[in-house]
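Every protein chain except one is present and positioned as in the full complex.
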Amino acid sequence: MTINDIINPDNLVYTKTKVMNDVPMHYCPGCSHGVVHKLIAEIIEEMDIQNKTIGIAPVGCAVFAYKYLDIDWQQAAHGRAPALATAVKRLLPDRLVFTYQGDGDLAAIGTAETIHAANRGENIAIIFINNGIYGMTGGQMAPTTLVGMKSSTSPNGRTIPLNGNPLDITKLLAQLEGTCYVTRQSVHNVATVRRTKKAIQKAFENSMQNKGTSVVEIVSTCNSGWKLSPADSNDWMVKNMFPAYPIGDLKDL
Amino acid sequence: MNNLKNQHNEEVRLMKGNEAIAHAAIRSGCDGYFGYPITPQSEILETLMELEPWNTTGMVVLQAESEVASINMVYGAASCGKKSMTSSSSPGVSLMQEGISYLAGAELPCVIVNVMRGGPGLGTIQPSQADYYQTVKGGGHGDYKMITLAPASVQEMADHTVLAFDLAFKYLTPTMILADGVIGQMMEKVILPPFQPRLTEVEIREKCPWATLGKPANRKPNIITSLALLSEEMEEINLRLQCRYREIEKTEVFYEEFSCDDAEYLIIAFGTTARVCQKAVEMARTEGIKAGLLRPITLFPYPSRIIRELAEKIKGILTVEMNAGQMVDDVKLAVNGRVPVEFYGRMGGIVPSPDEVLEALKSKLIK
Partner (left out) sequence: MAKIKGAIVVNIERCKGCNLCVVACPSKVLSLNNEANSKGYNYSYMAFPDACVGCSACAYVCPDACITVYKVKL
């Protein structure tokens, strides 16, 4: 049997979901954003809710998320995605409303909006990409940057006296009465990609069932910002990010 | 008021200006109000919470965690083609400026109420008009304009709420009701506007084909953004906005004239100050001074043409404001040196008296 015999629609086991369009993504090679975008698109297709989904894009690397997933999108001001999502979901309670935010957007400038939306128990899903760096603006220190981690604004490594401690906002969100599901995942290998997909699906189902706020943090890589190859970034993440941001469910009601 | 068509039913009530806005919002078919308490406008949020419109019209009312959140909730709601609004007072409106710029950039309709108080800074809770520049010259970043209505009575607080939504959706622009602490707090008779039903989702999809309500199979995704990294694209958006602003300037200028026909001296004032100046004009007339009052109802678009026309037949203009002199710049631009333009203002939350205005008219113009 030749390769051409195998490559036959009857034998198809995996292909790009139609919810993700053919526009090439602007992300750097190996960026975790692409995997998470793909998972979100796959879940929307599998749940058959393309016509009921409203995504809220952030400011940051994912600002252009709206170019790649064929759903209705709103692009928020920096940090304000949960405020937009709050209004959308309250006005359209039968829709899936999710925000897609990076660590700077969610855990620095948008901390108030994030915490208060979660505390009110808005029936939204928050997808939180934590790579410990501001990717879009060129690798500056983020609220989640690890102690000792170098960035363009902590060139000699983050220090607590100068910069304060890394913010584990997901742990904080898990303590709020309004959250129903808070989990931390990653997408650096097949097993973790599958687990993250299940987590995002659960968050989306919670939104559709109006069960409260779901938060899915995805500990991610930024190989350009970290100045490592994509594969080395994954290794570095496992070794350095996971001890500070341990993988697993923080809350599942 | 004679420039605005009033469509009233017979429900006559006595209430504060702030309360009138809340009632009018519900009656205008508003879908969502998002606000944060600040004096002197908290009665808007309080009245809505008291009226619980979610039980009657289905309108969403939410007390947000900040003015920043409020205006961004408005952005989210407006992006869905929903009639949405917020209200605040000067310091809170300063916090909203980023959101207002985004709303303008994304071409979203909404209503923002500013019941102005004295500044700068935390200032005072007493009335002021010191946010004129911020409102009509663009308080946020970028080249944008906001239709701005300046009510001078509780009745207009109600009427302008309805009108502001109509204009916002007609021109896809944030629209500001620029009131002040006097209009917000004082009680007057008001005829509340008739109830308009909220639009159904089918109606929104038809009227606002850009609304993000979920993408049906037969259309492309709707994307609400103010981002356009390509300079050519960004310039095109700007040109479109400017074209719309010129159209607004041509079509939507509202003002009120009082004793202008034979006037030799013209007072120009808006909002609360116009009420004071009307009294001053009456007093001047009893003294034989032929004074008149022009009250701009829209601050953007500004009634420059009528001011220019009146300037042809008068001896001088006194602009009166509760600030250090802001709108007077637009008067001077309209007059373009034809006649002297003087200014009289009080700051810090002080409302000028008719006597003061008359005295200023005499000392600055008549001499």
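Per-chain residue numbering starts at 1, and chain names A and B are given in the order in which the chains are listed.
We take it that a residue touches a chain if its C-beta (ideal position, glycine included) is under 8 Å from a C-beta of that chain, and two chains touch if they have at least 3 such contacts.
Note that the structure is a prediction, hence the values are computed from the model and not measured.
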item: Displayed chains contacting the withheld chain; value: A
item: Touching the absent chain when the full complex is considered, from A:Val147, A:Val193 or A:Ile247; value: A:Val193
item: Chain not shown, touching residues in chain A; value: 1, 3, 5-8, 11-17, 20, 22, 24-25, 27-35, 38, 187-190, 193-194, 229-231, 234
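Throughout what follows, only the chains that are shown with their structure count from here on.
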item: Whole-Å separation of chain centres (CA-atom averages), chain A against chain B; value: 40
item: Residue ranges of chain B touching chain A (in the complex, touch as defined); value: 31-32, 34, 60, 62, 64-66, 68-70, 72-77, 79-80, 82, 84, 98-99, 102, 106, 212-217, 220-227
item: Complex contacts: residues of chain A adjacent to chain B; value: 50-54, 56-57, 63, 66, 69-77, 80, 83-88, 90-92, 95, 112-113, 116
